[in-house]
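Yeah, one chain of the complex is gone here, protein chain that is, but the others are all in their spots.
Letters A and B name the chains as they come in the text, with residue numbers starting at 1 for each one.
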Amino acid sequence: MMRIVRSALALLFAAAVLYGMQHTRPLYSDITSPIVSSGGMNKRVEASAFALSLDSARVARVLNVETFGKSKTYTSSGVWVVVEGEAEAKFETLGLTSGEWLSGSGVRYVLTDRVPATIEMMPGDAYQPGLPRRVLLIFEVAEDAVAGGTVVVARTKLLPLDDEIRIATNVSGKDIEPAITIRRNQEGPPWTVLPRR
Amino acid sequence: MDSSPTEVTSTRRGYWLSMMALVVALPAALSAQTWGSIKDWRSQHLRQPVSATLGQPIDYAGASWTVTRLTRLAGSEGSAVVLAEFEALAADPKALGAIPCQVRLSDENGREWQPTLFADPVVRKQYPEAQQRSLCGGSAFAATEPGKPARMAASFSIPPAASSLTLSIALYSALPNYLSVSEPRT
Partner (left out) sequence: MTEPTRTTIRQRLYALLIAGLGGLAASAISFSMTLYEAAHPPKVPVVQAGQQIDTGRWFVTLLTARVGTVPPTGVPPSQPVQLLMVDLDVVNRSATPNNVLYRAVTLGAPAQKLPMPTVYLDRDKYLAGYFNPNMPERTTMAWEWPAGVPVPDKVTITVSGQIYKLRDNLYGASGWYDRDPVATVDLPVEKAP
């Protein structure tokens, strides 16, 4: 009799342990998640392979893109977020191909693919060690995703356990400009964001 | 069911034998599994420099290599531009062209620069001939006839403060050996 009770108890215990393990194990995306370095605007945030600082984040309803004398207007069902800053590689030449806008509620938006490549956005450049370079990130996001948004930058989306920098922007979502123009320059800085502020 | 003493000892012996076998077999299985990765890692990370001097030919990867130029120029926006020109004389340039080739510039702090996709305007202005040359690899050798050297060039964009620069040229077939040329002291 005792043996049966003991066996039953052991079985129950094993089932409970297995159930507990099944429900407490971390998600695959957590296990392979990038190593995050966080910071705020106008601060240089360091990851192990690169550093990033953001100095401007503007929101507009319409985006105009001027390249080679031609202008095109991009409308949106949400709003445009135009972010500028400076990135620098630390030890070896690298690319920064992944940029995301993470809303306060955890919804992700990727860098827009609507703006033509003639405007040099962050993924199009190579970052050389010791040579900081201006970066431009353009997102198209839903209006309720603006306030409290965070810019997330990584070398690539595909490499687990790599560096990732998260910079909390200071945009409130209330100050929305009617339109922003991004102009490609022939010389000097590669682009200008208008109107100037 | 009673167990006789001899049976107990034989069971024990079997147990310990199995344990010992496990101690040997487990690491063996692990190393057999990871051997390929270890080899890959070694070929990528363990490197043996073959030191060369500027202007002097040296044998590497089945060809005779000469680094003919390694100069610093003042680049745009406060950067420095390093222009490297080198050539390789091979009996069979086509075969050499099939091998991946990596060109890097490094400094005393271990920072490493890849060649820039487009040369800085200063290169175009001062060394227009370098502009015609291609980077190390297939296209450079494809255009070369046997008996003539394949001419190549690479330009780098670096901070002006970087010092003790070393140019490295690595052909994957010759790894872990790579060609290493230091910037001439001025």
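Basically, a residue touches a chain if its C-beta (ideal position, glycine included) is under 8 Å from a C-beta of that chain, and two chains touch if they have at least 3 such contacts.
All of these numbers come straight from a predicted model, not from anything done at the bench.
Undergrad: Considering the complete complex, identify which of A:75, A:156, A:170 or A:185 is in touch with the unshown chain.
TA: A:75
Undergrad: Spell out, residue by residue, where the missing chain touches chain A.
TA: 3, 25, 27-29, 74-78, 106-110, 113-114, 140-142, 144-145
Basically, only the chains that are shown with their structure count from here on.
Undergrad: Please name which positions on chain A make contact with chain B in the complex.
TA: 90-93, 126, 128-131
Undergrad: Once bound in the complex, which stretches of chain B touch chain A?
TA: Contact set of chain B toward chain A: 79, 110-114, 116-117, 156-159, 161-162.
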